[in-house]
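Note that one protein chain is taken out, while the other chains of the complex remain in position.
Coming up: chain A.
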Amino acid sequence: MCVCVSVELRCYINPSTPCHTTPHCTISFAILTTIQTSFLFFLSHFLIMDKIHSHRQVAVIKHSLFDQGYLDEQFIQLEELQDDANPNFVEEIVTLYYRDSSRLISNLDHTLERNPLDFNKLDTIMHQFKGSSSSIGAKKVKAECTLFREYCRTRNGEGCRKSFQQMKKEYAILRKKLETYFQMARQAGPKETALRPK
């Protein structure tokens, strides 16, 4: 757009006469300025709207995580601990959780292969997993952990195995959703820049 207008402007400039004395030049310059200003106006609005839209998308994802019961109040508690100096606190905690979880899941896998099953050991490991799941607000995972521990208590090996499979599924789903959530949140950037008036 700018190129077309400047070409048009150049048509009216005669090298031999000073630009500002040519009436056509003045008018074209005025048109150019108006068009450029309007363009920038719409562009900046578009960028702001895009930012707001991205933030809205992040909010939508977050809402569904809560509505569908993947996360509970504890996640919000953690978000409230974030500030400018610690903007990625929740993501750091969740990353730690993934690391701990991988270790504990692997441990549970091995312990479930034993014959006969060591229910006390299974319960101890699951207690740890439940604890960290609870600390990040992983509601569904935590519920599966509770179920698993109940099966341990009643020495129900089959129940343990089924519950473990279900728990791994829930964990995988949650992990995927959280990864998407954090990625979108990072792309959307800090909220303040989107809403701060220029």
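Following the convention adopted for this analysis, contacts are C-beta pairs under 8 Å (C-beta built on N, C-alpha and C of every residue); 3 or more make two chains touch, one makes a residue touch a chain; residues count from 1.
One rule holds for everything that comes next: contacts and distances are computed from a predicted model.
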{"item": "Complex member absent from the view - protein name from UniProt, among \"Exocyst subunit Exo70 family protein\", \"Two-component response regulator ARR6\", \"Transmembrane channel-like protein\" or \"Glutathione S-transferase\"", "value": "\"Two-component response regulator ARR6\""}
{"item": "Listed residues A:93, A:143 or A:173, member touching the removed chain", "value": "A:93"}
{"item": "Candidate in contact with the missing chain, chosen from A:69, A:87 or A:131", "value": "A:131"}
{"item": "Residue among A:50, A:80, A:109 or A:179 that touches the chain left out of view", "value": "A:80"}
{"item": "Footprint left on chain A by the chain that the document does not show", "value": "74, 77-78, 80-81, 86, 89, 92-93, 96-97, 99-100, 127-128, 130-132, 134-137"}
